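Yeah, one chain of the complex is gone here, protein chain that is, but the others are all in their spots.
As written, the chain order gives the labels A and B, with residue 1 at the start of each chain.
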Amino acid sequence: MKKNILTMFAILGAMILIGVFYTPLPAQTSQPPISSQSQTCIGCHTNVTPGIVADWQASRHAQTTVGDALKATGAAKRISSDNIPDNLKGYAVGCAECHTLNAAAHKDNFAHMGNQVNVVVSSNDCKTCHGLEVAQYAPSKKAHAYGNLTSNAVYSALVDTVLAGKEVKDGKLVSLKATDAAKADACLACHGTVIAVNGLKKVTTKIGEQQFPDLSGWPNLGVGRVNPDGSLGACTPCHPRHSFSIEVARKPYSCGQCHLKPDVPAYDVYEASAHAIIANAKTKEFNWTAVPWKSGTDFTAPTCAACHNALIADPQGQVIVQRTHDFGSRLWVRLFGLIYSHPQPKSGDTSILKNKDGLPLPAAFTGELATAGLIDKQEQDTRRAEMGKVCSACHSTNWASNHFIKIDAANVETDLMTLASTQLILKAWSNGLADNKNPFDESIEQKWIRQWLFYSNSIRYSSAMSGQDYAAFENGWWNLNETLQDMQGWIDLRSKK
Amino acid sequence: MKKNILTMFAILGAMILIGVFYTPLPAQTSQPPISSQSQTCIGCHTNVTPGIVADWQASRHAQTTVGDALKATGAAKRISSDNIPDNLKGYAVGCAECHTLNAAAHKDNFAHMGNQVNVVVSSNDCKTCHGLEVAQYAPSKKAHAYGNLTSNAVYSALVDTVLAGKEVKDGKLVSLKATDAAKADACLACHGTVIAVNGLKKVTTKIGEQQFPDLSGWPNLGVGRVNPDGSLGACTPCHPRHSFSIEVARKPYSCGQCHLKPDVPAYDVYEASAHAIIANAKTKEFNWTAVPWKSGTDFTAPTCAACHNALIADPQGQVIVQRTHDFGSRLWVRLFGLIYSHPQPKSGDTSILKNKDGLPLPAAFTGELATAGLIDKQEQDTRRAEMGKVCSACHSTNWASNHFIKIDAANVETDLMTLASTQLILKAWSNGLADNKNPFDESIEQKWIRQWLFYSNSIRYSSAMSGQDYAAFENGWWNLNETLQDMQGWIDLRSKK
Partner (left out) sequence: MKKNILTMFAILGAMILIGVFYTPLPAQTSQPPISSQSQTCIGCHTNVTPGIVADWQASRHAQTTVGDALKATGAAKRISSDNIPDNLKGYAVGCAECHTLNAAAHKDNFAHMGNQVNVVVSSNDCKTCHGLEVAQYAPSKKAHAYGNLTSNAVYSALVDTVLAGKEVKDGKLVSLKATDAAKADACLACHGTVIAVNGLKKVTTKIGEQQFPDLSGWPNLGVGRVNPDGSLGACTPCHPRHSFSIEVARKPYSCGQCHLKPDVPAYDVYEASAHAIIANAKTKEFNWTAVPWKSGTDFTAPTCAACHNALIADPQGQVIVQRTHDFGSRLWVRLFGLIYSHPQPKSGDTSILKNKDGLPLPAAFTGELATAGLIDKQEQDTRRAEMGKVCSACHSTNWASNHFIKIDAANVETDLMTLASTQLILKAWSNGLADNKNPFDESIEQKWIRQWLFYSNSIRYSSAMSGQDYAAFENGWWNLNETLQDMQGWIDLRSKK
């Protein structure tokens, strides 16, 4: 009873604040109309979360109506959906346009200042305007990143082992269960959490006590986030709120949030590459927002986005490669060794793979590929040719061909090193020096993991993107050989007893 | 006698050079007057150290008089002292204005070309105009960074052990005393040296032989530098000479000089965060010099300074949080584990802490907090709310609240891992496998140090700033568990004998 009164006062206070502080948006002729619902949001949030509002005001979403954006044609068109609801077309893409979509599906929908608002905007909501992008993303490994870890018995055992707390009992280490908090902070920070709704909770805000959905697994910016509407994937890791800028997505920093060493050293390798030295040095000369992105005039060296997903054209605007939001679709081989390099999986859901030993892996521990789930030679060739088109904007076919051959060699060699490491671990298991019940929790097993999860990957990424020291001394060949020697030493020391 | 004649010739030569090369500053109407004393400095130094002069000329110090700067009001005011000496008010803040202040206190004051000049400008000198900032800084941990290492028996033992040279005698390692040079290059490069004056020495310069103070512990840019006037702290690590730019201080690079992995991975974690990808991508769109710094319009993602010390306002100029130069004052918990996470210490002088075992540490090796020296729950809540205000410019209260709960969990979990590691080291000590006389110099002790000084810290910083891989594989959970296993293995191997 008293609480209800307090809440009423809080809302009343908020209303007064709106009256006192709300600065109407300046009447600029170039500013598109804002829906009345979004104007209500802005009224309060200009004071409550001013940074969001100002960030949005400078964004493309705020500076055009959906209707005007639909008039763009050809490669310059930003909206890919055909059936945009008419009620959206006349306004800028404001708060309400995104945060009230598909309310029925949103378990995080709640009554807020007279509106029904979703806390989380999901990939399914973005699909309203950006249908093609979401359709490309949905079947990809990124969209399945949560399940690919948690629905895979092998990988989830790895997660549980790496993140397991420990106690010492009777002088011995005892493993605890990895907590949801540790998972959310580590593996699932990139892979995505499940955002669950556990009723409502009261929160004391700047303008009094209010009720909000009580969410677990949130905040989270994982690419495979399971949203409260059941859809998979977040767009904001690469297009962060509330500017949703294509410039941010095209710069390598966004990819570097998750694709960094030691396990996926793509960002580190890129930063040491000849491509990066040009892109970093000339960043202010690049046109980071042009669509299509013209090789040689808009940019003179690729970033991650240029090679892996952007719509690239020549300076005359002729398309070289189409945009894709399936980031594996220009890749024929998966450098990320699990535990060997392998052809890209056919499905973005990799938990359905099955190797010869029945494990959900693209290869057996001894290297045999789970061919049925991996793309075939023809598809590999198609993708290799697609990536080659990107290279060929600035490199001769001969150059690109030799470069790709070099990558092939790096894969073969690092796979052999993984095999040698595996043969040692198999020996340790068969000799009883280690126990394969959990293949990830003993010292020699941890050395083995380093071989395929850190060092082989570094060498392969380095070969693919020319980050030389990551092939040599920084988690590269040096470490592969040093660790192999350590594994042998570990076995020898214990075998002699 | 002959030396005196030489010196005279040198000075004479310098005077001639001034006559020959001195280009008077261009008579710009917008340029404020420069004091005659500073004009003398500039006359020579335009030739002797031209880079300094030109850098200063482009600075705010050169482009306004103190008197004009005093006219600013409210949040835009840059000068916080009330009692500025009148003789400073009519001029730009030139060489002499800073390098001749408080001469009597400066042991590094010396006769130089007819002036009495201080080599080092101290925090106490900056206080002349920037009194509030220095007053905030003076009681902080940063100002005490030298003593916090050297007056603390435990930490100075760690320093002495880490930096100890080694000889091999009779086939055995013998530890030498850590040298002042090694300390100045490593720990004290960030913490600060004592700058001592050992008389004068002759130096052959471009314009002949001259006498300068013979300084030890110099050059140094440590935040807790003990200046030749006895004051604590240098302002130049973050506001580097001679532009003293607020832009430099606001960009994360300045913090990254010292706050980087493996021990304090704040910069590395930040760079992998969603905040950084926006700040890095949009750096050219930010207004890096506006005072106050308006969230959403001047910047759309925080840097270190935004969260930890800057004066932040909303786009209408309403202050969200006041500026502070006590960088811990918005922090309730100290993530930097010594050896456990703990409430921030009450005093910036942490050498006065005393744990249950009488050691000057915020916690016992077994985790019990030295509560008397640490801020209480109420102060923790106040600071947590203060930091929450910064978050709330762009995030809902609910969002920030959940984020803070996540940090709490990371602290609890990493503290448990530190405890488990400590229980192993206690076992090794009690079993005679290692010797706790120096708790930092044996292999198993080094593994233990890694746990709390490198890996637990990484996970906590990652949780606080969302740099995910630093919680997972890059000095994170992976390393915590691997090293714990190594410690157990080290003990097992030696116990069986």
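Assorted remarks:
Following the convention adopted for this analysis, a contact is a pair of C-beta atoms (placed from the backbone, for glycine too) under 8 Å apart; a residue touches a chain by one contact, two chains touch by 3 or more.
On a predicted model such as this, the values are computed, not experimentally measured, just so you know.
Of the candidate positions A:A410, A:A434 or A:I449, contact with the unshown chain belongs to A:A410. The chain not shown here is touched by just one of B:A186, B:A290, B:L311 or B:A409, and that residue is B:A186.
In the full complex, chain A contacts the hidden chain through residues 271-274, 276-278, 280-282, 284-285, 294-297, 300-301, 314-316, 318, 392-399, 401-403, 406, 409-410, 413, 416-417, 419-420, 423-424, 427, 459, 462-463, 466, 468-469, 471-474, 476-478, 481-482, 484-486, 488-489, 493, 496. Remark: the residues of chain B touching the chain excluded from display are 21, 23, 46-55, 57-58, 119, 161-168, 171-173, 179, 181-182, 184-187, 189-190, 201, 203-206, 212, 215, 218-219, 221, 237, 240, 243, 245, 247-248, 251, 253-254, 256-258, 260-263, 284, 288, 441-443, 446, 453-454, 493, 497.
As a working rule, only the chains that are shown with their structure count from here on.
Separating the CA-averaged centres of chain A and chain B is a span of 34 Å.
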